[in-house]
Every structure is written in C-alpha cells, then in structure tokens.
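Note that this complex is displayed minus one protein chain, with the remaining chains in position.
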Amino acid sequence: MSDSDTLILVNLKAYPCDPVEIAETCAAVADDTGARVAVAPQAAHLAAVADTGVETWAQHVSPVEHGSHTGSTLAEAVADAGATGTLINHSENRLKLADIDASLDAAERAGLETVVCANNPAQSGAAAALGPDAVAVEPPELIGGDVSVATADPAIVEDSVAAVEAVDADVDLFCGAGVSTGEDVTAAGELGATGVLLASGVAKAADPEAVLRDLVSGL
Amino acid sequence: MSDSDTLILVNLKAYPCDPVEIAETCAAVADDTGARVAVAPQAAHLAAVADTGVETWAQHVSPVEHGSHTGSTLAEAVADAGATGTLINHSENRLKLADIDASLDAAERAGLETVVCANNPAQSGAAAALGPDAVAVEPPELIGGDVSVATADPAIVEDSVAAVEAVDADVDLFCGAGVSTGEDVTAAGELGATGVLLASGVAKAADPEAVLRDLVSGL
Amino acid sequence: MSDSDTLILVNLKAYPCDPVEIAETCAAVADDTGARVAVAPQAAHLAAVADTGVETWAQHVSPVEHGSHTGSTLAEAVADAGATGTLINHSENRLKLADIDASLDAAERAGLETVVCANNPAQSGAAAALGPDAVAVEPPELIGGDVSVATADPAIVEDSVAAVEAVDADVDLFCGAGVSTGEDVTAAGELGATGVLLASGVAKAADPEAVLRDLVSGL
Partner (left out) sequence: MSDSDTLILVNLKAYPCDPVEIAETCAAVADDTGARVAVAPQAAHLAAVADTGVETWAQHVSPVEHGSHTGSTLAEAVADAGATGTLINHSENRLKLADIDASLDAAERAGLETVVCANNPAQSGAAAALGPDAVAVEPPELIGGDVSVATADPAIVEDSVAAVEAVDADVDLFCGAGVSTGEDVTAAGELGATGVLLASGVAKAADPEAVLRDLVSGL
C-alpha cells in the first residue's frame, strides 16, 4: 500500500480499553508518520475520542432520519460528536439489505464516509451496488484471530476486489479479520485493498503504539 | 411478455383466503392457457396447495441448514412439501444481507428456484450480485395498491432491469406492487420484466379466475 | 409425573429426520401406553404429521393476524394444517416481549395450546405474566446436551416453578434441555414440571421407539 489515502481503521468494539488513550496514540502515530489512522469507538465515546484530534469513525449508523427513533444511532448525532466516517453492516451488527441502503443514505446526508462490511466476494459485490465509499471484506471465521485474511485466504480478497470492481469501479475495497502487522498491511495492499480494519490487534495490545508503528510501516 | 417462461406468481401472504381453492383456479387457468402461474401459500399450506398440481412456491426460506433451528423454514422441508421455488427478502420479511446470501444457498441446495425481492434499482443490483434466478423490484409504497409499478413508476422497473443486467446478465427481473390486470402484465413485459408478483389482486378478488384470465391475456 | 395430562413434546427442529416416521412411532407409543406424546415438525410438515393421528404442535407462530405478512407463520394456517398447540419464543427463535404477547393472542385466536420458552426463573416469571398455558424453562447451555436440566441444575426448575406460581398459579411449568430418559422425566416431575420438551434425544436416536417407551416409563 503506497496510496497516501490508505486507511488504517481501528475498531474499538465494546472492548474494555481506554478509548482516549488509544485515540491519542493513533493521533500521535498519524501525525508522526503522515499515515491515515482512524479510531471507531462506542458512540458514547465519540466526542472524547474526537477531542484528541484523531480521525474518528462511528461503528454503525441507524437507517433512520430525524424523528421518533429511540435508541437509534442517528448519523447526524455521530457527525455532531465528531465522527467523519462510519462502518455499516459489521459482522457483529448485520443489517437488512434495505437498511444498509438506508444507513448509507443517512451517512451521506450527514457527510460521513462509508465502509460497508461483507463476508465474502458475492456480498462484497452486493454491497458495492449500493454505492458506499468502500466495502470491507471480513470472513467471520477469521475475525479476532491471529492470521490475516490476506495470508489465510488471499483469494477471498482478490475475488472481492474483482467483484466490487465489476459492479462499481469507484468503490474501494478494504480488508479486515486477523490484520495485526505491517506485513499484513503490505499483503493486503498487494491484493488490491486500499484500507484495513483491525480491532483486537491494537485494542488488546500490550503496546498499542508499537503495533501501530509496525502497521504503518507496511503502507 | 411473450416469453413462454414468464411467471405469474400469486403470493397468498397471510390472507384469509382458501389456498386450495385459489390453487385449483390457478392450475386450471395454467392448464387451459399454457401460461405459467404459481401460488405461494403459507408454509403450513404448501402440501395441500401442491396436491392440486399447481406450481407451488414458498414465501420464504430460512438461512439455515439441517440442525437446531426451531421455528425456521427449512428449504428442504418446503421442497419436501412440494415447493419448487421460493421468494426471499420480501418487503414484509426483510432479511440481513448475509442471510439473503445464506437463504439462496439453502434454496439452491434444495433445488428451489429463487426470486429475491428488492425496493429499488440499487437494491436490485445488490440482490443480483448474490446470484438468484431473478430479482423482483417492488416499491414498498405501491404494494397492495391499485396502481401497477409499471404504470406508476416505469423508470424504477427500467432502472432495475439495467442495474441487474449490469451486475449479472443471467439474472431475470420481475416486478410487483399493484399488478392486477393484463395491461399491467403487458406493461411490465415491455419494460423488460419476465415475471410479475401479485397478491391481493388475486387473493382478495371477487372472481379470482376472471382476474387470472385477464392477467394471462397480457402475456 | 403421574398426571395423565403430562406432555412429552418432541421438537423435530430442522433435523434431517423423517417426520412422518417419528410421528407414527409417537402415535403408536401414545396409543399403546395412554401417555400424551406430541410432535412439533417444520410448518411445511404439519399436515403430513397430523395425518398420522399424533398430537401435532407448531414450533412457532408469528405475532400477526390475517393480512399482508409474507413469510409469516400464521396461527390459523398451522391450526388448519392440524396443529393443536405451539411453542413460542424457543431459544433458537427468541421473540421480542411485545411479540410473545401478540403470538399468544394469535395462538389463542386459533385455538392453539401455548408453551412459551424461557432461559431462567426470572424470564419464566415474565413469560407467565403473559398468560400462556405453560412456560418451558430451558437453560440454553444445556440444550442438545446429554445431561438433563433436572439433574444438572434442579434449582433452576424449582425456582422457575416458584416464579411462575408466584405470578399466575394457572400456568404450568415444563422443562427441557438434555431430557432423554425416563429417569429425566421422573426427576422433572418431582421438581414440579408437568411436561418435558425434547428434541435430539428422539429425533436423532437410533431407535426412537425405545427412547419413547423409556421416556413414558418415567411418567
């Protein structure tokens, strides 16, 4: 990956980490290296994370507009709190097809960059047909594991790049699941990915900064 | 529509009609005219409907294999009861993207023909990327109404035909919502649809046979 | 268990068994012994199972009335196919609280006997407050296992009996999860249960009839 826009997106899920501490580390590494590193915390932590100056993403936005939607995650509210992008349809938060479409509308309305997650090449193509900025292919069986998808199953990344390209050449392909080293980032880039999603690799690391610097070295 | 394979699919939903009586009428009209007419009853009525000799479809199959799935609609079970096709992701039963994919796998495994429903052209393209036999575009706001989608919003049908064609030229495009007359069937065919879905137009008709004969006349 | 109304309910889930063969076996054992044995097959198999003369249950009914509910499991349709009772909220098909309430309304409307499943004593009490005929407590971690809930965790059955009794003394308490022998049935009865749910113990047995005769011996 040499594209200066390549994104390293750190998803904090519901991990028991300190989101601000990780955000500060990501911001420092990004400032220091010029790499693009973003953090996706819990919605309730968005404002505190954004205050660190790091690029901040939501983990999800609801397929709704302003109105009577108690308990929703309104795109405008996450933007208001400082998010500039959002994951949609993460494997831990799968959405109905019609709701992915509506969540993309909501994110676009609020000016958020969008990455729709998908399990496999067919679903990656389907997600691309809805017009997000990027699709992230993450085989569920590799998420949280030690082996990167780009190493364990390079074909799934290549096939997803091809499936997305065939549907809409303007949509980028990210990959996730098991990414934890600079080598993984390089391998993903060589397969055609322009971004990586990772979570436990940083959030549960003994030394998150060392992991981040290693990741960035693979760009 | 002049394609001899064009399908008129009558979805009985959860209507308070007599499924066997409607099935017998559909079978008679199909036999008489050579048209392809199928009936999609409640799962519990599949066997009785199939016994009439009419082409029988399920309204839904679950994204599961054999196993511990209480309350699911197993593809093999509906095939066993006589279904030869199934709707998936009807607007009244929207599925997660990953589950549409898995329901298609299940249907294929059981030898069922598949039609994935979609709201609009973008979702039609997305559904096509998953490789069903056909996609049915049905704008939710027109379902159950008096005006056919082909009349009310021809662009949505044409755009869906184009979106599906762009993704996978082997996938057919059906249309639904408001179809009730032979003219509607003709209009749908002229826009590129090779099948129509209808429900209340037949199931709630005073004279279902007359409606069916009119529909078939539009082929 | 000596109550002549004690129910042995065999849930076939989505298992790859022959539902009619198991239904015939259950019917024969019930006829032979006077025990109450019911079978809950896939909705698509209800009619074939009911034709054997066995007491037939649905695995689920949807929280809907007649109307536009494609892919639902209408209470009237399962009754029409021969079901006389239904499970609701099985751990493999958990429902929203409001939908359990509406599914109970639907089942009552169609004249179906009702058993609402629950995970633990608190949920058993909650389910009882909605007025079903019975609540079945099935700790999810024991379902499909070799050890009966009445043996592995008798307190959960006793506490559920007490929780249900405290809310509505007219509601029976069944238990499930791991039940496979006559001893399990006896143990369940001694703890206050008036019915047992089982599935793999019969559906996957090499000799279902032997298992059923053993189960009935525990009444």
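The letters A, B and C name the chains in turn, as written, and every chain counts its residues from 1.
In the analysis below, a contact is a pair of C-beta atoms (placed from the backbone, for glycine too) under 8 Å apart; a residue touches a chain by one contact, two chains touch by 3 or more.
Given the structure is predicted, the values throughout are model-derived calculations rather than measurements.
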{"item": "Left-out chain, listing which of the shown chains it touches", "value": "A, C"}
{"item": "Residue, one of C:Ala163, C:Val185 or C:Ala199, that touches the chain absent here", "value": "C:Ala163"}
{"item": "In chain A, positions touching the absent partner", "value": "11, 13-16, 40-48, 58-60, 62, 64-74, 76-78, 80-81, 83, 87, 90-93, 143-144, 199-200"}
{"item": "Where the missing chain touches chain C, by residue", "value": "89, 91, 94-101, 118-120, 122-123, 125-131, 163, 166-167"}
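Just so it is clear, only the chains that are shown with their structure count from here on.
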{"item": "For chain B and chain C, chains touching each", "value": "none"}
{"item": "Cα-centroid distance, chain B relative to chain C, in whole angstrom", "value": "34"}
{"item": "Distance between chain centroids, defined by C-alpha means - chain A, chain B (Å)", "value": "36"}
{"item": "Geometric centre distance via CA averages, chain C-chain A, whole Å", "value": "44"}
{"item": "In chain B, residues with contacts to at least two other chains", "value": "91"}
